[in-house]
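Single-structure report; data block below.
Note that this complex is displayed minus one protein chain, with the remaining chains in position.
Up next, subunit A:
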Amino acid sequence: MAQPPPLLMLSNDQTDAIKFQKDASKFDVISAYKTFVNDPDISMPVAAMQSLSELIAQTEIATMFELMEAVKDAATKLKRHYSHNSVSLSAGCDVFYQFISSLRDFGQDFEGFKSHIIAAVREYAQNTKQVKDTIADNVDAFIKDDSVILTHGYSRVVVNAFLLSHRKGRRISVYVTETRPRGLGMRTHELLTKAGIPCTIILDSAVAYAMDKVDMIMVGCEAVVESGGIVNAVGSCQMAMIAKAFNKPVHVLAESYKWTRLFPLSQYDLPTHNDHILSFDLVSTPPTSGSNSPLPGTPRRHHPVLRTTDSIPNLLFAAQRHPPLDTTMSTNSMSNVMPVGQAGRNPEVDYTPPEYITLLFTDAGILTPEGISSYLVTMSLRSESS
C-alpha cells in the first residue's frame, strides 16, 4: 500500500504521537481532535475544523458526494462524543461543512479541491492568533484607563484583549468569577496576574455584590446564536441579567467561526440540555398522576422528571468531567462541594438572550445583537442560494 499523503497539519513530533490508518473509514477523528485541541492556542471549534480537514487529507475517497458524507459522519461522531460541551464544536463543524459546500467550482480536479481545503484550514488555524488580535484592537478603544472589568470563566480572546490593553499602557483591574464547577476562572487569574494585571477571583454568587464596583462586563462565548444571543459557560446569563439591572454594558468577544444557525427559544431548547439536567431524585413512592403524559391540564412544561436512582453511567460521566471531588463523602457527612450525583444534574453552558447583550466584538467588526442576526441571516441565505 502506498504511504498516506504527507500530514500537512501536524508537525513531525505530533506525527509520531498518532498512528493513522490508511483506510479513511478507520480514520479516528476523535484522537485527531484530541491532538489538535492540546495546543493551548487552538480553541475547540478550530480543532474540530482541523481534524475534519485531516480526514480529508488522509482519505482516499475520490468522489465529492462520498467525501461530504464522510465529513458529515465524522462531524456527527465528534459532536456525539462531546455532547455535553458540543455547541462551539458543532459551530466549528458546521462552518467547515458550509465552507466545503460552497467550493463548487473545482470540477474534476478533486485533488486540487482537497489541497485547497487543507491549505485554507491550515491558514485559518494559523490566523486564529491574528483574529484574536483584531478583536483585541477593537476592544481596546472601549476600555478606558482605570477600568474595572468583570469577566467569567476562561476565554482566550478575552485574556488576549486584556493583555493587549495592558501592554498599551492602560491600567485595568479585573474581577473573574470562580466559574464552578470547572473552575476555569482560576486559569484567567493565573494568566492575568503573571502579566501584572491586578486580578481577584470572586464567588459566582458574589456577582451582584460586586456589580456596583464594576465598569463593564467582558466575556467570551462558545457560540453566537441566530437570535443574537450567546451560549457560554453557565453563569453568564445571570451575570448579564444583573449587569442589565445595574445598567452596566455587557461586551461579548466572539470570533466569526463561532456563529451558528441555532435558535434556542429558552435555556431548555439548547442542544446541550437533556432530561437529566435539573431532574429530581425519586424519594419515596412513584407519583399517582401520570405526570409524563401530554394531556391538557398537565402542569407546566419543564415539570420535574421523576427518576429512580442515578444510573451508573451517569455517575461515571459526571466524575470524568469534574476536577476530583472529595470521594470519601457520603450523603450524611458535611461537605462544601456537592456530591458527584448531584453535580451531574447541572448544566455546563447557558444561553444569554440578546436583550442582555450590549455589543459583540468580532473579526467582522463591532456589531449589536440585531446586527449579528442580520449578518447571520444574510450569510445563510447567500450560502443557500449558491
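Quick note on the criterion: a contact is a pair of C-beta atoms (placed from the backbone, for glycine too) under 8 Å apart; a residue touches a chain by one contact, two chains touch by 3 or more; residues count from 1.
The definition used in the following text is that contacts and distances are computed from a predicted model.
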Which listed name, "Cell cycle control protein", "Translation initiation factor eIF2B subunit delta", "Metaxin 2" or "BHLH domain-containing protein", is the one UniProt assigns to the chain that has been left out?
"Translation initiation factor eIF2B subunit delta"
Using the definition of touch stated at the top, determine which of A:Asn38, A:Thr76, A:Ser102 or A:Ser266 touches the missing chain.
A:Ser266
I'm checking contacts with the chain that's been left out. Which of A:Asp28, A:Asp140 or A:Glu226 qualifies?
A:Glu226
Touching the left-out chain: which of A:Ser101, A:Thr200, A:Gln342 or A:Ser374?
A:Ser374
Residues of subunit A (touch criterion as defined above) contacting the omitted chain
226-228, 261, 263, 265-266, 269, 292-302, 354, 370, 373-374, 376-378, 380-382, 384-385
